[in-house]
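Here the complex is missing one protein chain, while the rest keep their positions.
Right, chain A next:
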Amino acid sequence: MNGWLARFPVRAAIGLVVPALLILWWHWRTSAQIATFAPPAAVGRALAELLHSGDLLRDTLSTLKRAFVGLAIGAPLGVAAGVAMGIWRPVDRTLGPLLHALRQVPMIGWLPLMGLWFGVGEGTEVIVIGMSAFFPSMLNSHAGVAQVERRYLDVGSILRFNTAQRIRFILLPAAMPLVLTGITQALAFSWIATIGTELLTGAGSGLGVAMSQAQVQQRLDVMLVVIAVTAALGFLINQIFRRLRQSLLRWQPSVQ
């Protein structure tokens, strides 16, 4: 407990110094010219207002749900595709070129087409978010499986592993560091894609929807609240996943 008190707040506080200085500077700059930039106090009032009305909670929950549904579909498919391409060369030869070409299209670029096919709504958004989680998971899993060392596969052969055993006990665990790197990227990409699609489609609820509505209503204070919440949530999700990654890779000699 003492150790925690001694170390943790100091470390966390170091990360808060720069934001605090920015807020101070912001307060000092904007107290004179309220029209062009909302001062911290106004943003604080907007936060209280949004919390009280429940709008912020509703938007946050819809965004989180959308992001996680997209991630839950896209990341496992990406890992499966990447692993399959890494293990079976014919799969790589058949699907590889198509997938590598498709991933050159920025995710937002799919929105108009998907909108035409599936209509502007939840389906389209989840597909685009899923795709943005799919590609980084696929690329990293593929690389992870492809670079598994021959000497470990020899051991599997000596122990008479069948294909399923080879995948489960050698290829997947050996590829795990890169698979998890892929999922870390997928988290970031799907978070960006979620806010992006919400901003562009602007339907229902969500943090992106709230941003575009605030723009229409010229509510600078609301916009800043939503941006801060988006940033904080993204940061938090990433931190949680980092912990998970560390515990999954505890067998590595140097996991920081």
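Methods note: a contact is a pair of C-beta atoms (placed from the backbone, for glycine too) under 8 Å apart; a residue touches a chain by one contact, two chains touch by 3 or more; residues count from 1.
Methods note: contacts and distances are computed from a predicted model.
S.K.: Not counting the visible chains, the remaining one has a UniProt entry; which protein name from "glutamate synthase (NADPH)", "(2Fe-2S)-binding protein", "NADH-quinone oxidoreductase subunit N" or "ABC transporter domain-containing protein" does it give?
M.R.: Not shown, but named in UniProt as "ABC transporter domain-containing protein".
S.K.: For the chain that's not shown, point to the residue among A:Pro40, A:Pro173 or A:Gly202 touching it.
M.R.: Final answer for the missing-chain contact: A:Pro173.
S.K.: Given the contact definition stated above, which residue among A:Thr94, A:Ser157, A:Gln217 or A:Asn238 touches the chain not shown here?
M.R.: Candidates A:Thr94, A:Ser157, A:Gln217 or A:Asn238; residue touching the omitted chain: A:Ser157.
S.K.: Can you list where chain A touches the absent chain?
M.R.: 151-152, 154-155, 157-161, 165, 169-170, 173-174, 176, 250-253
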